[in-house]
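The other protein chains are all here in position, but one chain of the complex has been omitted.
Chain IDs A, B and C follow the sequence of writing; residue 1 opens each chain.
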Amino acid sequence: MKFMSDNAAAVHPDVWSAMLAADSADSPYDNDALSRELDAAFTQLFGRECAALWVATGTAANCLALAAMCAPHGAVVCHREAHIEVDEAGAPGFFMHGAKLILAEGAHAKLTPEAVAAVVEPIRDDVHQVQPYAVSITQASEYGCVYRPGELAALSGYVKERGLGLHVDGARFANAVAHLGCAPAEACAGADALSFGFVKNGGLGAEAIVFFDPEMAHVVRYRRKRAGHLQSKGRFMAAQILAMLDDGLWLTNARAANAAASEIAAAAGARLLHPVEANEVFLSVTAAERAALRAQGFEFYDWGADAARLVTAWDADGDHVAALAGAIEAL
Amino acid sequence: MKFMSDNAAAVHPDVWSAMLAADSADSPYDNDALSRELDAAFTQLFGRECAALWVATGTAANCLALAAMCAPHGAVVCHREAHIEVDEAGAPGFFMHGAKLILAEGAHAKLTPEAVAAVVEPIRDDVHQVQPYAVSITQASEYGCVYRPGELAALSGYVKERGLGLHVDGARFANAVAHLGCAPAEACAGADALSFGFVKNGGLGAEAIVFFDPEMAHVVRYRRKRAGHLQSKGRFMAAQILAMLDDGLWLTNARAANAAASEIAAAAGARLLHPVEANEVFLSVTAAERAALRAQGFEFYDWGADAARLVTAWDADGDHVAALAGAIEAL
Amino acid sequence: MKFMSDNAAAVHPDVWSAMLAADSADSPYDNDALSRELDAAFTQLFGRECAALWVATGTAANCLALAAMCAPHGAVVCHREAHIEVDEAGAPGFFMHGAKLILAEGAHAKLTPEAVAAVVEPIRDDVHQVQPYAVSITQASEYGCVYRPGELAALSGYVKERGLGLHVDGARFANAVAHLGCAPAEACAGADALSFGFVKNGGLGAEAIVFFDPEMAHVVRYRRKRAGHLQSKGRFMAAQILAMLDDGLWLTNARAANAAASEIAAAAGARLLHPVEANEVFLSVTAAERAALRAQGFEFYDWGADAARLVTAWDADGDHVAALAGAIEAL
Partner (left out) sequence: MKFMSDNAAAVHPDVWSAMLAADSADSPYDNDALSRELDAAFTQLFGRECAALWVATGTAANCLALAAMCAPHGAVVCHREAHIEVDEAGAPGFFMHGAKLILAEGAHAKLTPEAVAAVVEPIRDDVHQVQPYAVSITQASEYGCVYRPGELAALSGYVKERGLGLHVDGARFANAVAHLGCAPAEACAGADALSFGFVKNGGLGAEAIVFFDPEMAHVVRYRRKRAGHLQSKGRFMAAQILAMLDDGLWLTNARAANAAASEIAAAAGARLLHPVEANEVFLSVTAAERAALRAQGFEFYDWGADAARLVTAWDADGDHVAALAGAIEAL
């Protein structure tokens, strides 16, 4: 019974169908009919003009977006536990040619205007110090917590006032939108670019970088190729994304994952280390308790010495979830 | 009737089957059972210890391999018409952090020891000049021509004597082996690293970087992630490659593509600009002749003012090939 | 009465003399007779084989040294207030091609083995996380505090055990040696490379990068040129450094600067924020007190809201120092 990572979840049957259907010879790279539909599909989804590019990974999506927003001699502010800081092997430094990440604090891996200001305001505007160009937040956050529209408004207000760009790492953007029950545009209001994740949510290997200023996408088309991310059979990348957007599959899947996490959260009660607003559950559990859970067949990651991370996916098995909830309650 | 690019060819049914079969939850990234088979699979194929990593594109394969062989302040020698120089959007400069490509000449886009020496020997060993670290050749070359084992021996002899590394861009390595009828190891003898292409030959989006010194792969595992090329559902990458290696599918496919090109070449006779040794045919044809061919439904690229490039793929339609051969003969 | 920065101090007359004496035509770059003496001069000073290169700035010295010790996909551990993190405009990211600085804590801007371990040990050795390659410390530290030989032994013991490199930013190395009264080699024991500063201590525009493994200098010779730091009239760079080393001028100057700082420190008593072990004094003083000092003609930097930094130099004016000491006492 796997609760390790949504990265390991299955590919949704509709995604497979779309990929198989895309397998007629077409123009290579992103000149195929499906890739050419992406801009319109996201424009419709967000209710404003967008430009969208597929890439294979969230790391590529994040870092190509950030490189479009930050000069090599600049910096991006992010949370100390942001994926770009902790889990991307230094990719931001690579794609941004040495630009820096400035680390800010915040409960539940979320940033506030105050938290950003606390690291930005002390920077003297002189040539000895690296100047900030952008802020990157994660929606839902690395602890499965979701920014409310009001929080986004406050944050992007400060960000814009300082003349910075705003990037949203949306590896679990679908889960955030499912939780908020709002329009997708509201869940990333103020963003200049969004890394919209599909792989954890039923896709195979395609994420979208969505630019809300389509002009910003221009340079990224060159940079995507330069980073070896322009796949020659791009039609299969676009097919995945379009299948996920079709009929709201992305939202349906995210709701399923969230519901499973909620069921576990309800059982966990006071053990919860963070509010469960997406598909991740962080539990306070001793080593002995973790061993007990594993003995019952549950797989998950340790999270430091006294905690565990449990992740649900779109294809969570209801019986497994119920069993886990029961097991946690019984600890 | 498409003869534009093997990039646009279909995915082989066995590759699809293998991918579908891989869709049970497994460990993410390259910790899955299939990815862990890769080293052994290539070790067997090449009859010597190899380490192999999947990546989505040939550009990523080439540039990650080169970055493992060349310091940021160094240079890689390649042919003036090498794919890494002409068609990768500056990716070598990106992955190698500013290292240089030094361009050498040679008929049919192939390098000789003399051609390499002509650009390497004039370099003074002083700090003002960029020092060479490696040589990259393409097998089969950008003009569809194949290095013979003797040619490779001469070239790698010089390369080793100069203390340089040797990289082989094998986007069409399968076609080269099919043409030579030799063991795979003989078709890249002397290489330190091979970009082994599968996408043009029936794959969907997976190439292999094969290191003949497994130690070299170590740093590349970090760099692959840093470049955003470590896909989380890596099992589908490995599945494609293993399906291509299984039962020699890669060779069967390449033979089919080569045979189609040979049939066209036989019809083209004196119009051939390069020997046809793989799956590409470069023809001397006027604009009017190209128009005539297109009027009959054949699609292909112009190659400058007086030539055309025609590419066949593993799934070449026999009727289309025969029709094209006839049409060329009738010009 | 200037106590802003030793950066602004005068050039020592012996340095001027040496420069003027060097102005006969000689070979350009570092092929002149003086530059060729550097290795031997530092070998003698440190009592072990060294290779030494001149560069114009401490930033260049630090970053060229670090780039020789850390791969582009790696990281260097330094103090949160290290000059390389705070005041070098992102130069480490530039010279190291995107490698990261990992920030550690420690009183008086000094690192301990525990402080380094606290940031290094949590790093998982997997490809998602940036791996440490080296540790950089500052001797004397950014707060004018000095590592004792025993502290260096403990730190370098841990560093070597972890297989890391050790770099010493010695912008004020002379002041540290003057304070310790030990052999120069003891003041940087365990270091692989030392940025040995002269500009703040009577030089004009020359610092030395000293490698205790001369082999490490090889690649840096190429990288120095690649960074535009190989001056064509290098004889003037070497002349400065040799003049500073001659007859212990570097130590004489540093002692003078330290003595001035000690005199101020003695007057400051409980106002001192850090022990005064070099030529910097950090004082707890209110805005009103700072205004009072400035009204008497003393120039210095504010250090946050309630403190000031006062720096003495080799050419500190005894009357000014006495006046400042008196003024502080009288506050």
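Here, a contact is a pair of C-beta atoms (placed from the backbone, for glycine too) under 8 Å apart; a residue touches a chain by one contact, two chains touch by 3 or more.
What you see is a predicted model; the values in this text were computed from it and never measured.
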{"item": "Residue touching the undisplayed chain, where the options are C:Ala227, C:Leu245, C:Ala261 or C:Leu324", "value": "C:Ala227"}
{"item": "Touching residue (missing chain; options C:Ala9, C:Leu53 or C:Ala82)", "value": "C:Ala9"}
{"item": "Sole residue of B:His12, B:His79, B:His97 or B:Arg290 that reaches the chain not shown, by the stated touch rule", "value": "B:His97"}
{"item": "Which of C:Leu38, C:Val55, C:Ala208 or C:Ala254 contacts the chain that the document leaves out", "value": "C:Val55"}
{"item": "Residue touching the undisplayed chain, where the options are B:Val86, B:Cys182, B:Leu272 or B:Ala292", "value": "B:Val86"}
{"item": "Absent chain, residues of chain C that touch it", "value": "2, 4-5, 7-11, 16, 20, 23-29, 55-61, 63-64, 88-91, 94-95, 199-200, 204-205, 222, 225-233, 236-237"}
{"item": "Interface with the undisplayed chain - residues on chain A", "value": "29, 71-73, 97-98, 127-128, 131, 219, 221-226, 230"}
{"item": "Chain B residues touching the omitted chain (full complex)", "value": "72-75, 86-90, 93-94, 96-100, 127-130"}
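In this text, only the chains that are shown with their structure count from here on.
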{"item": "Length of the line joining the C-alpha centres of chain A and chain B, rounded to whole Å", "value": "34"}
{"item": "Interchain centroid distance [CA atoms averaged], chain A/chain C, Å", "value": "42"}
{"item": "Shared interface positions of chain A, touching two or more other chains", "value": "88-90, 94"}
